[in-house]
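Each remark here refers to the structure printed beneath this line.
As you look at this complex, bear in mind that one protein chain is not there, while each of the others sits in place.
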Amino acid sequence: MNALELVELSVIGPGGPIVTRMDLTVAPGATVALVGESGSGKSMTAKALTGLLPRGVTATGTMRLGDDEVQLAGGSKAVAHLRGRRISLLLQNPFTSLSPVHRCGVQIAAALPSGARADTAEVLRRLEEVDLPARVARQYPFELSGGMRQRVALAASLAADPQVLIGDEPTTALDVTTQREVLNLIARIQRERSMALLLITHDLGVARERADEILVMYAGRLVETGPRGEVFTTPRHPYTAGLRNSEPPLAHRLERLPAIPGSVPRAWDVPVGCVFAARCDLTVARGTTETPVLLTQPGEHRAVACWLPLADGEQENQVIVAEPAKPTAPNGNELVVVSGLTKRFSPDTPPALDDVSITIGPGEAVGIVGESGSGKTTLARCLVGLELANSGTITWGGEEVGARRAQIVFQDPTSALNPAMTIGATLGEALRAGGRDRAEVPALLDLVGLPAQYARRRPNALSGGEQQRVAMARALAPRPRLLICDEPVSSLDVSVQAQILNLLNDLLGELGLALLFITHDLAVARQVANRVYVMHHGRVVESGVMDELIRAPQNDYTRELFASVPGR
Amino acid sequence: MRGLFAKGSVARFVAIRLAATFVLLLALSFIVFGLLHLTPGDPARNLLGPKNPSPEALAAIREKYRLDQPFLRQYALWLGDVVRGRLGTSIRNNTPVTTLLADRVVLTFQLAVFAFGLTIVLGVPLGIAAAWRAGSAFDRTVSVTSIVGVGAPSYAVGLLLLYVFGVWLDIFPVYGSGDGGLDTWWHLVLPAITLAFGIGALVFKLTRTAVVAELQQDYVAFAYSRGLDQRQVRLLVLRNALIPVATSLGLVFGFLFGGTILVEVTFALGGIGGLLASSVTFKDIPVVQAITLLTATVIALTALGVDLLYYVVDPRVRKRGLG
Partner (left out) sequence: MKRPPLTPIIAAVPLAIVGVFVVGSSWLAPDATNQDILTGATPPGTSGHPFGTDQLGRDIWQFALAGARSAVVGPIVIALGSMLIGLVLGTIAGYLGGYLDLLLSKYADLLLALPTTLIALVVAGLVDGGYWVTVLVLVVLFSPTDIRMARGAVIAQSTQPYIESARVLGLSRFRIMFRHVVPNVLPIAFTTMLLNVAFALVAMSALSFLGFGVGPGTPDWGRQLSDGRNLIGRNWGAVVVPGVLIIITAVSVNLLGDWLQERYEQRGVQR
């Protein structure tokens, strides 16, 4: 008997369908990964299964948990008696999942069967199960790190001993190293309890590593399912293939990342025909009028919803591996030399930057890799003048000053543009700041691959990827010699990420500017940078040419960082 | 000693707050003192009232109120008197201000307590209930009523209530504060309801907003998903909402004071609010100064109390200490 069975789940919101006719099963102790980008409907699926849909959104379909069966149309009431006991949910953000004013022990105990709630020994046992020390029971969530909070949340969600756990991006908000620990912990608990896991994620690597079966979702529908070993190695659906190909490989650098054109649509915007048709290379007329049904391939455990499924061997992309770049020897002609930079925000916290030294040559692409708190963002801010270091020097070669030295692109595209100004106004202002003419706005838009009409629009009319392009255009407007990008693609979908990385590489070639690329994702850095610095706790722990560093990391932390990257 | 005032300790928290309150009161006292000189015209003449003063009277007043001395010295001396309880003499009837106040403070206090009690008893539970059933007919009805409560001026509401219940239906007495004891409380019913209507509506709104905000938090969804029932979730939410609600109650206290002035005038109650209004009309400055200072002190101490409440109620403040 399956731990979880879902029959014809549909979720409908005020704008239209969000999820359409989804089936899935999870065997006890197994892990099924639901993979999709934003707008795929995966989070709504989790909410539907636990009866937590927001007002105005309804679900239909049948859910079976062991021998309990509920009709999801009944909403929260129908599922309430199963929550916690049979099925439980682990959320993405450990900083908001727990009540800030209650102690951790109390919160874990709350879901225990009423007899056991006062039993402190039981709470301690639960903490032990998630590798947390006993003192955590008396502590408040704000006293713990993100990883520890997520473990508390995990213990809390398991308190009523559910047979099925839904993890909605449970490690996305955590550092790569912590991510691995938490995923290992969940896997161990699964084994001990024979608990099924429905893992919702956008990270292909996580899915590849942890799941027994992978379900690929796009715009509210399942487009492909299959066992872990096969779905990504021999994808049948063009979207799955495109997704896999968009993922920047760690092993080598590509001249061009294969990207899926366009952006991910909302489910209610594609009512008729194949949901992927608009972005697919292989569309047939049938694709725009008839919706393909998920068909199980004969004799296999795979299913695909496509009119033209790819055959084995067709998925291999003609990828061109780039020539390893020749490292530029320091020749005294550096663009910028940072020496011994130290920055401390307050006397009782460790320094954000601790004696950091880096160099960037003209036209060079340099990467900085580190997790949150490594100081990489502070370094970037010091370079553009948003922060002042306490000691150390930043020396610039060349005669440029002010805006023409360095510009920066931030991580979050939605807050990077002034919502009250049109795109044209924003870019025009940036051009003027660089001593150029406003009339060049159309050319600037063209440079980043956007049509000239966008100048009249406001930021909220653009998608995340488009907004990031505009942010890049703004940064390039004054023709800076150095472009700093701080996690520019982390907030974007994988398929859009590849587009932006390609754009970046094109721009570097065309404009000959230097690039400082900051990220936590090594594979992404690899596609863009030639040299790389690894930062940890405010210090540079290792540096070198990208290819060599990846092939043979010297520092322990660097090695740990590499090993933590999931699925590669 | 260092340990006693370590970061995050109660003693440090209280000490800093006390110091800030003290500075605030000092600044306010300076302004209150300056009121005398704010009034147009010669301070000496103002102090003597509308009568046409003789030169001897003027000189005597100048002596008594030290008007010929430098401004700051006047302030220092005045402040010295005030802290020793010597609040001066009323111009209107030559009685010591302290006597005037003593008679009336009790009544105002009764009115304030009555109104505040009604406010908490009605405003907070209704706010919670409305937030829990947000969007329902119940919520919409009470919310609309609260908008009337917040918007309508207290004296207008008071007068209307006075007419309907005091004159037309003749249930409640129309004027005055009765003969003491239970009769006084009876006389205070309409005034208290008038005050509580306005302030209670505000408390209702703030409570409802706080609870609605909590209900939208992730931890609520997470709580339901692990199988907690409505009762348990309600406790979680209320404990979190307690922080903004408690502080809003403190904030509202200030409005209470403004309100008592108008209500006392409307219902002809003999409290210090009414005294303040008539004293301003008659430019009886020592009384005005005394009452303003008294009110300021009470409000400042309430604000201090609210800050300390924060400390008790919010563990984040306790651990990190809002130094």
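Order as written gives the chain letters A and B; numbering starts at 1 within each chain.
Please note the rule applied: a residue touches a chain if its C-beta (ideal position, glycine included) is under 8 Å from a C-beta of that chain, and two chains touch if they have at least 3 such contacts.
Just so you know, these numbers come straight off a predicted model, no measurement behind them.
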item: Options B:Ala130, B:Ala221 or B:Ala303, residue touching the unrepresented chain; value: B:Ala303
item: Identified contact with the non-displayed chain, of A:Gly56, A:Gly115, A:Pro347 or A:Pro419; value: A:Pro419
item: Option touching the unshown chain, where A:His102, A:Arg126 or A:Arg474 are the choices; value: A:Arg474
item: Residue numbers in chain B that touch the chain omitted from display; value: 24, 27-28, 31, 35, 38-40, 147-148, 150-153, 155-157, 159-160, 162-163, 167-168, 174, 254-255, 257-259, 261-262, 265-266, 276-277, 280-281, 283, 285, 288, 292, 295-296, 299-300, 303
item: Residues in chain A touching the chain absent from view; value: 384-386, 402-403, 406-408, 410, 412, 414-421, 429-430, 433-434, 471, 474-475, 478
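Just so it is clear, only the chains that are shown with their structure count from here on.
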item: Chain A and chain B, separation of their C-alpha mean positions in angstrom; value: 52
item: Residue ranges of chain B in contact with chain A within the complex; value: 135, 217-219, 221-229, 232, 236, 239-240, 243, 313-316, 319
item: Chain A residues touching chain B - in the complex, by the definition given at the top; value: 50-52, 55, 76, 80, 83-85, 88-89, 91, 93, 96-102, 110-111, 140, 142-143, 153, 156-157, 159-160
